[in-house]
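Here's a structure for you.
Every protein chain but one is kept in place in this view of the complex.
Chain lettering (A and B) follows the sequence in which the chains are written, and residue indices restart at 1 in each chain.
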Amino acid sequence: MNTAFQRLQHDQRAELLADWLQHLTTTFDRHHAHPSSLDIQREVLFNAILATLAGVPSDDFRLDPESELGRHLSRLIAEQARQLANPADSIGSLLALKSILARALIALDAESPVIDELLWLDRVFDGLSLFAFKSFVDIRERLIAEQSLSLLELSTPVLRVWHQVLLLPLVGVIDTQRARQVTERLLESIAQYEARVTILDLTGVPVLDTSVAQHLMKTIDAARLLGTRIVMTGISPEGAQTLTKLGIRFADVISRATLRAGIAEALLIVGRRIAPLNEERPA
Amino acid sequence: MRIPILRLERILLVSIQVDLTDNDAMQFQSDLVERVAEIEALGVAIDITALDVVDSYMARVINDTANMVRLLGAEVVICGIQPFVALTLIEMGRGLLGADCAFNLSQALEMLKRRIAERGDTRFIGDEDV
């Protein structure tokens, strides 16, 4: 005596699969290019789900990540998450299969009730959905962490403005980790180019508070130990007020309102200036 | 291990080329201070390019030496601090090293000469008769 699911698996596997794939193509894949590898992955997953349903029902279905079904599902979800698909689509495609199977179950035998089977179907798909949701979030979180790490790398360029003049434009939030990284980079560049002046541009720093100021002071002190002068530019009026009210003084630091004034000052320190082309050059 | 102290007119140049033990450091301090007094030096440049660790003890030796030299009437510039040494010093505590700094000996020398000129001292570099 075969269970209802075993009969479905045996008699209707091909049609059900075709139904599901057809449904997915029309509902979810409309806007995306549809790689054929996806169909194969979906078919593998489909077979694994049917095999599980055809097994012995248990009261408490929990998907084992190491099981065959667990591995297939997480691989499919991983791919979708990496392609930045909508999580609702990912879970939705599972639920679409559930409703196809439910309808097939009911149609299988109009005479005898299939309540136990439907409940089993429900439990299995609850487990699958929870699992899918969790893997989706896990992968997205990992992706975000990776991206913010690479952003961090990108966000601290040290630029050479002129011979012995460096520019460090600070953009965004400065926390301890970032301050450390910026300082390390800057010090290496100062030593490498023997910079006599370093311009620290704060135009892109949204908030100047005690902790940011403390990080800045450390950077400035360390730079000074190497023998470079610091010119700070781009402090907003609010920033200047906050710093002063907090009692923070940047002793021995030249501050200029704009990057432009800062560059002029820096050039002055290294004995250069920007002059119009037609002006007579000093002898 | 004694550190050689070079004389360039009224300026003394010291380049610490090895990792110093505490005893070496004290020896260096007294050698330098005596030499400053001996020639009435106007400026001292201390190059620490070769030091890859400056702990709080070493920082104190350098600071003390600088203060002693200043008391004897000479200007002091430290030069050649390695980037990561600077970073470590600042992380341990701001202001561990209080002296003026320059990149290398040549910039230090330039800085000293400017300072000495600014002092308006009657004794200029090369004015050996004073």
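Here is the rule we go by: contacts are C-beta pairs under 8 Å (C-beta built on N, C-alpha and C of every residue); 3 or more make two chains touch, one makes a residue touch a chain.
One rule holds for everything that comes next: contacts and distances are computed from a predicted model.
S.K.: Between "Anti-sigma regulatory factor", "Electron transfer flavoprotein subunit alpha", "Biotin synthase" or "Putative zinc-finger", which matches the UniProt record of the unshown chain?
M.R.: Not shown, but named in UniProt as "Anti-sigma regulatory factor".
S.K.: Kindly state which of the options B:76, B:96 or B:109 is in contact with the chain not pictured.
M.R.: Answering carefully, the residue with contact to the hidden chain is B:96.
S.K.: Just to verify: which one of B:29, B:49, B:88 or B:104 makes contact with the chain not shown?
M.R.: Reading the full complex, the residue touching the unseen chain is B:88.
S.K.: For subunit B, which positions touch the chain that isn't shown here?
M.R.: Counting over the whole complex, subunit B touches the hidden chain at residues 19, 21-23, 52-57, 59-60, 82, 84-85, 87-88, 91-93, 96.
The working rule: only the chains that are shown with their structure count from here on.
S.K.: Provide the C-alpha centroid distance between subunit A and subunit B, rounded to the nearest whole angstrom.
M.R.: Chain centroid spacing, subunit A to subunit B, equals 50 Å.
S.K.: Which residues of subunit B touch subunit A in their complex?
M.R.: Per the stated touch rule, the residues are 79, 81-87, 89-91, 94-95, 97, 101-104, 107-108.
S.K.: So in the complex, the part of subunit A that touches subunit B is made up of which residues?
M.R.: Per the stated touch rule, the residues are 183-184, 187-188, 190-191, 194, 196, 217-218, 221-228.
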